[in-house]
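All protein chains but one are shown in place.
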Amino acid sequence: MSALETQSAPSSQDAAPVRPRWQTIIIRPETMTLILLVLGVFAGGLLSPYFLDINYILKSFTLYAEVAMVALVLTMVIIAGEIDLSPAANMALSACVFAWMQQAGIPIPVAVAIGLASGVLMGAINAFFAIALQLPSIIVTIGTLTLYRGLAQIIAGDKSIRVPEWFIGIDKIMLAGIPLPAVIFIVLAIVLGVVLGGTIFGRQIYQIGTNEIAARHAGIRSARIKLILFLLIGFVAAAAGIMTASRLGSVRYDLALGQELQMVLMAMLGGTYIFGGRGTILGTFLAAWLLVIVSTGMIVANVLPAVQLVVLGGLLIVSIVATNFIYSRAQR
Amino acid sequence: MSMLRSIFLRREAGIAVMIVLFCLAVGSVKPQFLTLDQLRIILLLTPLIMIAAMGQMMVIVARHVDLSIGSTLGVSAMMSGMLYRWDATWLGFDVPWWTGIPVSVATGALLGFFNGILIQLFRLPAIIVTLGTLSLYRGLTFILSNAKQIDRQWIPSELKGLSQTSPILGIPWIIFIAFGIALLTHWFLNHTRVGRQIYAIGSNPVAAPLRGIRVTHVTLMVFTISGALAGLAGILYASRWGFVNPSNTGSGFEFQVIAAVVIGGVSINGGVGTVLGTVLGVLLLGCVAAALPLLGIPGTSQAAIYGSVILIALLIDRTVRQQGIVSLKRSRA
Partner (left out) sequence: MAESVDTSLIAARGVSKQFAGIEVLSDVDLDLARGEIHALVGENGAGKSTFAKILAGVHRPTRGTISLNGQPVDIPSPVAAQRLGITLIHQEPISFPDLSVAENLVLGRDPGAPLARVRWGEMTRDARRLMDLLGVKIDVTRPMRGLSIADQQMVEIARALASDSRLIIMDEPTAPLTPKETETLFGIARRLRDEGRTIIFISHRLEEVRALCDRVTIFRDGRKIATDTIANLSDADIIRLMIGRPLKEYLHKARTTIGEVALKVENLTLPGVFENISFEVRKGEIVGLGGLVGAGRTDVARALFGVAPAARGKVFVDGKEVAITDPTDAIAQGLAFVPEDRAVAGLFRTLSVEQNITAAIPRHIAPGGFIQRARERAFGNDSVRKLRIRLASLRQPIGELSGGNQQKAILARWLLTDPSVLILDEPTRGIDIGVKAEFYDMIGELAASGRAILLISSELPELLALCDRVLVMSEGRLTANLPREEATQESIMQAAVPQTRGVAA
């Protein structure tokens, strides 16, 4: 205890000199993401002229929009000091529930509602184990991701469940020339960005993630906030799953299989600190675009899916090394 | 005999009781579950998980986790598989049937070592690193094999024989190998200095270096062993199933292994866990897996079962340990 104080400001009363404002704004992980994004667009442009066509990029984005949406909420969960690896399985299960219901004759709006509700329920289960029972959320969500994926397998078996014609093609709908999934993503990013950055709810998420014990002592309702976050990500994941159903035209149990990696990757590339207390929606937003550029670039360059996996895995590792490095330098 | 000691004893006994109860329950509906033949089937389901669980147990006791063992298994199996397939082309002669074993183990060890480097030298959380290498290694499997499966004909029959022939009691070699590894692990963790140091690191990572424990060395070793054992499981996969497939081999394996280890009483916070408990955990999972087809539950639900099993094990873990569980992140920070 006293050693720590000795190191930061030993005998004098004064604090360490503050870093200039511009430094705190510029030297952050989000800047790294932005730079990588710009570089990525350049590199992509070299690979193929399509890259510099904004419409092409937007269209490519629709393939990842659902995962990106969830990644935004996942960022908030990680900032609060927890983690959720189950949203991809959630997407699949909610989509399966939805598809199965509508196939059994239930009207689409009701089926959608039930699908969304099941997503919230899955979030509630995660919340129960992680908050009420105080188990580490990483292990809990590894367990639930297996469970949910398994349940999806039980519902759908090995088959695809088709959805009605008129429901298909959400990615074809354009709003001011931008595909609807991208619009939804952007709107969600703006809303969550405002909430996280400007509301007291968002501020308290940072406080809980920084020091949960201190937050409790300050009268912050950490259990309630975490519960809301788990429910929210459950809801958004379910919505994303149903959107995917519309985009693909059918639902299989392996929907979004393995995509928990991409969600975490987007959050990490965006500068979210894995131990909680730091990260921004802006960072994840930029990282989502970055990932789209990288993935699309690899496809255009005819890179094998297997190699793409390697690249993604490698990117994840590099991004946490870099984020850790930046944060540990900023601290003293 | 202190109170805590008796709780631990109760834990292993508890699992044993659960196994007995479960088997009796299933046996009452399907009497054929309680035959010696069935025992053989159960045991045959377990050796790969048992071997990998020994490695994973050490990793978790040291307060880390290794999510990449499934992919490691895949790469290692694929390396050996490709050696068997192309040995004539590459080397000009057929390698002896057992060559795959050292190749597989060495590959696994290398991959595990790489994990260890990233985690220990860069001080990164094991969970995220191994999530990354899970993909990395799986991708590697595809690249190495050019996305092609290694078919039955290329796997040496002696190797396959390990899973079929038996020295005694009709129990195949592969099961003896698995239990042999378990015994070896028990000796290692309980009777060697470095084995005890693994428990120390998990129990108090901050104090470990102050007590002269070379944390970097031990951690690297732990991950290397975990990888090596996953590699061993890889070659035994080829033995057991007779083929190696880039997308399926080892896919989802890590969750089964973690489930077994957690059920077996190894604490997520490190420092606690026994080989006996882990073995029992593996056996329990084996019983569950064997019971499913008998009870008519489709194989597709296996994943769901494993998931629920992990959650139940965590619940038990929570209620048995009265003291508050420090979350993973708090213990790291």
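A and B label the chains in the order they appear, each numbered from 1.
By our rule, a residue touches a chain if its C-beta (ideal position, glycine included) is under 8 Å from a C-beta of that chain, and two chains touch if they have at least 3 such contacts.
As the structure is a prediction and not an experimental result, all values here were calculated from the model.
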Just one of A:S94, A:Q204 or A:T280 touches the chain that is missing; which is it? A:Q204
Using the touch definition up top, pick the residue from B:G108, B:P125, B:G139 or B:G271 that touches the left-out chain. B:G271
Chain not shown: contacting residue from B:L34, B:L91, B:L121 or B:A207: B:A207
Missing-chain contact, candidates B:N190, B:T216 or B:N248, resolves to B:N190
Those residues of chain B which, in the complete complex, touch the missing chain: 2, 4-5, 190-197, 199-200, 202-204, 206-208, 210-213, 271-272, 323
Interface with the unshown chain - residue positions in chain A: 1-19, 21, 24, 198-201, 203-204, 206-207, 210-211, 213-221, 277-278, 331-332
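The definition used in the following text is that only the chains that are shown with their structure count from here on.
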Determine the centre-to-centre distance between chain A and chain B, using the mean Cα coordinates as centres, and give it in whole Å. 30
Touching residues on chain A, where the partner in the complex is chain B: 81, 129, 133-140, 142-151, 153-154, 157-158, 212, 253, 258, 261, 264, 268, 274-276, 304-314, 316-317, 320-321, 324
Which residues of chain B touch chain A in the complex? 65, 67, 118, 122-125, 127-129, 131-143, 147, 246, 252, 255, 258-259, 262, 268, 298, 300-308, 310-311, 314-315, 318, 324-325, 327-330, 332-333
